[in-house]
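Quick one: the structure is below, and I'll ask about it shortly.
A single protein chain has been omitted from the complex, and every remaining protein chain is retained in its original position.
In this document, chain identifiers A, B and C correspond to the written order of the chains, with residue numbering beginning at 1 in each.
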Amino acid sequence: MSAVPAVQVRDLHVRAGGLTAVRGVSFTIPAGGRMGLVGESGSGKTLTALSLMGLLPVGLRAQGEILHDGVDVTKLSDAQLSRRRGRTLSMVFQDPLSALNPVRRVGHQIASVIRRHKGVGSNEAGQQALSLVQQMRLPRPERIMHAYPHELSGGQRQRVMIAMALACYPQLIIADEPTTALDVTVQKQVLRLLNEAVSERGCGLLMITHDLPIVAAMCETVAVMYAGRIVEMGPVSEVFTAPRHPYTRGLLDSQPTMDNIAIDGSSRLPSIPGMVPPLDGLPAGCAFHPRCPRADDRCRREAPMLDGGGRRAACWHPLEGTLTGTNAA
Amino acid sequence: MSADVVTRSSEPVLAACGVTQTYRLNRARLFEKRPVLTALDKVDFDVRPGEAVGLVGESGSGKSTLTRLLIGIEAPVSGVVTFEGEDVGRMTADRRHRFRRSVQMVLQDPRSSLDPRMRVGTALMEPLRSLRIEGDHRARVRTVLGQVGLDEQALEKYPHQFSGGQLQRIAIARALMPEPRVLVADEPVSALDVSIQAQVLNLLRDLVDELGLSLILIAHDLSVVAYTTSRVSVMASGRIVETGRPADLFSRPGAEATRNLVDAVLTVRDGIAGTALA
Amino acid sequence: MPQADTSNQNATVPEASPHRRRRRRISNASLLVGLALTSVFFIIALVSFFYVPHDPNMPDVRNRLLPFGSPGHLFGTDVLGRDIASQLMVGAQTSLLVGVGGAAIALVLGTIAGLAAASSGKLVDETIMRGADVLLSIPGIVTALVLAATIGSGAGTTILALTAFFTPSFTRVIRSAALTVLEENYITAARLYGRDRIFILARHVVPNIAGVMIVQFTLYFAVGILVESSLSYLGVGVSRPSMSWGLILNEAQQQVGVSSPLAMWPGLAIVLVVLGLNLLGDGLRDVLDPKLNGRRS
Partner (left out) sequence: MLLHYVLRRLAFFIGAMFIASVLIFVLIRAAGGNVAAVVLGRDASPEAINALATEYGLDRPWAVQYLDWITGMMGGDLGQSFRTGESVADLVVSRLPISVPLAGAGLVLAILIAIPAGTYAARNAGRSSGTLIALISQIGIAVPVFWAGVLLSLLFGVQLGWLPTGGWTPWNVSVLGAIQSLVLPVLALGLVMAASLSRYVRTAVLDVMNQDYVRTARATGMSQTRALLTVGLPNAALPIVTFLGLLIAELIGGTVIIETVFSLPGLSRMILSNVAAREVIVVQSTVMLIIVFVMFVNLVVDLLYGLLDPRIRVAG
């Protein structure tokens, strides 16, 4: 792998009319690197992902710089982008049933991605598609190739989606909540598969999720988003053991885990009070201050920026020390 | 809630005894009999006064069917569902009314749980009006709002003016209005934001403690159920395959389905240790 | 281009995106134009009950085939000297009566059938919907012809034919709208606290599908006007002394031939009114659509 990053995002804004949904997001995923982008609904994580793909819904505009494959994605025409989508940059969506074309056989859908980008004939593309399906450890690959999406299970469909995303050895795969729509017992299998496939190919991974354990299992670095901004960023092992932003801390604390259960009803799950502010009603200063136990006047007035260093947080009163609770090692 | 209801007794307040439920499916082939799906196969399940029990399983394991039987909107093909020891299917109108009032439910998607064209105040009064419960309705509304942590301004508003977490509180408030003995919560937090889930789970636990409510919590996530309840039943292919204390289920899962569910739980700690996907 | 539909994304895209604003602007425009055209039509039809410049059936041999703009006869006269403006005004009455009549009766019947189908068991549902399918395969004009052949033509027959033609469509639309509402959690909750089917349909389902009902009524009102004028044009709708825009065209063509300028006015009247109602319906659809309004206000 070369030293060129899989993607480098600088000061990304996504605007819709008078409102700004993503407010100055910057991050870099090195070649073969894996980053988790964590946030709740409305935090702007999915819009960030769609900006990278150049697939924002009509009416939304991305501003800033997204360097990928030696070019600024935001400056490319749709045709130029189309040549990269699925080849150097691909995406796995949340709901695999609605994301696959219902009237085409699965094999055809995978093969058409290969044909489009590799310029091979349909026989060759079919062969490659079959071998991809085999690599996805799908049972009876020939039958899967001839099946329609509705004939497969949820986990099988998501494997097919991953096969399509991997077909051309992209530099970066964006996975947007890839297991949320699946049955719990299947989630881990799919994550394992994605993990291996990404490792084997040395692809970069951007994992979009609200689920912290998934990020911990899959990623090296994590960026936590709140109300359109990254509030904390750094190596997973550090952010999740010694969070500096009170929001990250709150998220980690409020996960019910096996360790809480030993207490069996005697303690309360720590929770973040209040609710996520709507985009058109963002509080002044730090957007998190109304829910923050450490907030003071400065937090209400001035919005903090991400500080420097490898462990960055956007907070006037960052936490120190490691978590002593039961949630992290 | 009056004191006599809270009295702990070993008699289950709501129970399913040997219930079986089948559905007819569409034919797959022309000249075959319509296949029958056995959604529930001789299932026993109960909840005692003031107890919080959990029901977990993958989709298709039969937990939704069991829920529908327990709340009485479906009747089993065999077996009985009993409320306070009495067969729900053979109740007198009087007892049936008491059953209706005493078993209430909170559903998954809070946005869909409230009629968008009905003010929250009206929606909260609905159970009292429908069940013709006498008394000071306004006072009851104030009490319940306090219990779920909402203020009275909410009453004049419409559902679209609230966030998901607030709507789930309102839905819980409505379920509490007729002073039920049993609250059935079907995936009450899976549609909510992570930072809100803990709030709602805590609220459910407090209600059990403070009101002596019985809670049946249905979820696919073992850790959510385990945190809130003291006894968990695991379902797989229409049967309850294992029942036990959450901590025991986690540490010594007996049935394969339980093991699968325990294995499926991801934690931050395992993730950082690099063992999550091993 | 895909529209700003973000229902499958976690991001809450603000409703005021430019595309939505544009769509909002267009639907506001169609609402206004539609409302204006429809109001003019209603006013003319209502005024004609009390006042028309001339008796539309009164021949006047001295003033035959007067051109547009003649004093006292703004839209001219026909081959027998009858005032066109008055005929147009009285024709509006028929359009209003038949259009509203057909759409309203069908709406009532379709709502009953649709709600029954949506809220009953599979057998009732299948019976009603297959019945609707059968009726839908009978072209409306064929029904009208059969009725005209048997019970004779007239406004009543036309309304009856429209009812038979519209009811199955209404039934389908109402049923599918009601099914969507019936799947909501608040319906389950209402059943749990003891509300019966009639209450749930009346208090929860109908208010939530009222928008659909209003829009459909408007659109079928327009179709009713088209069908009525067509039947009168064919000579199996209303006939004198009643008046219809289709009938004016029919007479103009029969008496003067295809080149008659008289053919313009009734045709234009139909286009404007039908266009007005359709624009109104579309505008209302967008205004009443909660998806476009954004759920958080």
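Everything below uses one rule, namely that a contact is a pair of C-beta atoms (placed from the backbone, for glycine too) under 8 Å apart; a residue touches a chain by one contact, two chains touch by 3 or more.
Nothing here was measured: the structure is a model prediction, and the numbers come from that model.
Interface note: of C:38, C:188 or C:229, the residue touching the hidden chain in the full complex is C:229.
Note that of C:32, C:149 or C:202, the residue touching the chain absent from this view is C:149. Even with one chain removed from view, chain C keeps its contact list with that chain: residues 1-3, 5, 8, 19, 22-23, 26, 130-131, 133-134, 136-142, 145-151, 222, 226-227, 229-230, 233-236, 246, 249, 253, 258-259, 263, 266-267, 270-272, 274-275, 278-279, 282.
Residue positions on chain A in contact with the hidden chain: 53, 55, 58, 78-79, 82-87, 90-91, 93, 95, 98-104, 112-113, 116-117, 148, 150-151, 161, 164-165, 167, in rising order.
Here is the rule we go by: only the chains that are shown with their structure count from here on.
Farthest chain from chain A, judged by C-alpha centroids: C. The highest number of C-beta contact pairs joins the chains A-B. Multi-chain contact residues of chain C, defined as those touching 2 or more other chains: 296. Residue positions 40-41, 210 of chain A are each in touch with at least two other chains. Contact residues of chain B toward chain C in the complex are 71, 73, 97, 100-101, 103-105, 107-109, 111-118, 123, 126-127, 130-131, 160-161, 171, 174-175, 178.
For chain A in complex with chain B, the residues that touch the partner chain are 40-41, 183-185, 187-188, 191-192, 195, 210-218, 236-237, 240-241, 247, 250-252, 254-258, 260-262, 264-265, 268-273, 275-276, 291, 327-329.
Remark: chain C residues 184-186, 188-195, 199, 204, 207-208, 290, 295-297 touch chain B in the complex.
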